[in-house]
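Here's a structure for you.
Note that one protein chain of the assembly has been removed; the remaining protein chains are unaltered in position.
Moving on, here comes subunit A:
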Amino acid sequence: MTDMKLTKAINDCIERREKAFVPYIMAGDDGLETLKKNILFLQEAGVTAIEIGIPFSDPVADGPVIQEAGERALAHGVTLRNVLKELASFNKEVTIPLVIMTYLNPILRYGIDEFIKDCGDSGIDGLIIPDLPLEESALLRDSLVGSGIALIPLVSLTSPPDRIRKITAKGEGFIYAVTVNGITGVRDGFDDDLAAHFERLKAVSPVPVLAGFGISTPEQVRTIGALADGVIVGSAIVDAFHRKDLQAVEALVKA
């Protein structure tokens, strides 16, 4: 699935000898009306793609910053359904790929086929579902065939080599390589073996490999970015938008 829009956007970066930069934002943090503004701002700033988080009542893979953003979004009544509807209202202005990150249960409630159809109408190019590992992924994979929407797998530091091969073999869009054991959030240091981990990953993956979890400073964007094909930055971006510190957002994008 290397012909997908998402993969192409990242490969274009690689060809230009640049690193892909994918910011994560919490949809509807400080109200749903911020969604369009933030997406267009990031597009203008030159990001490769955007990961849009859907708030959930029980976000077990998220650290404190994203949990709190999710609680604010939930307090504003943000749901998977109204995020897709909002995105559909301005998707003609969006030229970069958009990826939805949501836990599985809201998709099940929505109805898998209806959800995929609405993703198509809203210009969604990929899905990241943190509680849908390889073993359970057939649940969505079959329905996604022909949709042009990538099911982006996560690989963790605890995934052994044969498992990494199985996961990457089915990889679409890009591989989301989790750089720490644990939840999303700001960290000081990373494992020394990270370079070797990324070497192995890139050697077997048919799609680009992006690093995420715990990357929060421009310096980390550069050091981790050097190992992977690009980075995903979550908590630091969410925090900067919440503080309305757009300079901090730009500093991360331009790192």
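Following the convention adopted for this analysis, a contact is a pair of C-beta atoms (placed from the backbone, for glycine too) under 8 Å apart; a residue touches a chain by one contact, two chains touch by 3 or more; residues count from 1.
FYI, contacts and distances are computed from a predicted model.
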item: Chain left out of the displayed complex - its UniProt protein name, from "Erythritol-binding protein", "Urease accessory protein UreF", "Peptide/nickel transport system permease protein" or "Tryptophan synthase beta chain"; value: "Tryptophan synthase beta chain"
item: Absent-chain contact - pick from A:Lys8, A:Lys37 or A:Arg109; value: A:Arg109
item: Selected residue (touches chain absent from view) among A:Lys5, A:Arg163 or A:Arg200; value: A:Arg163
item: Candidates A:Thr79, A:Ser122 or A:Ser216 - the one touching the absent chain; value: A:Thr79
item: Touching residues (missing chain, whole complex) on subunit A; value: 56-61, 63, 67, 74, 79-81, 103-112, 130-139, 142-143, 153-160, 163, 167, 178, 181-183
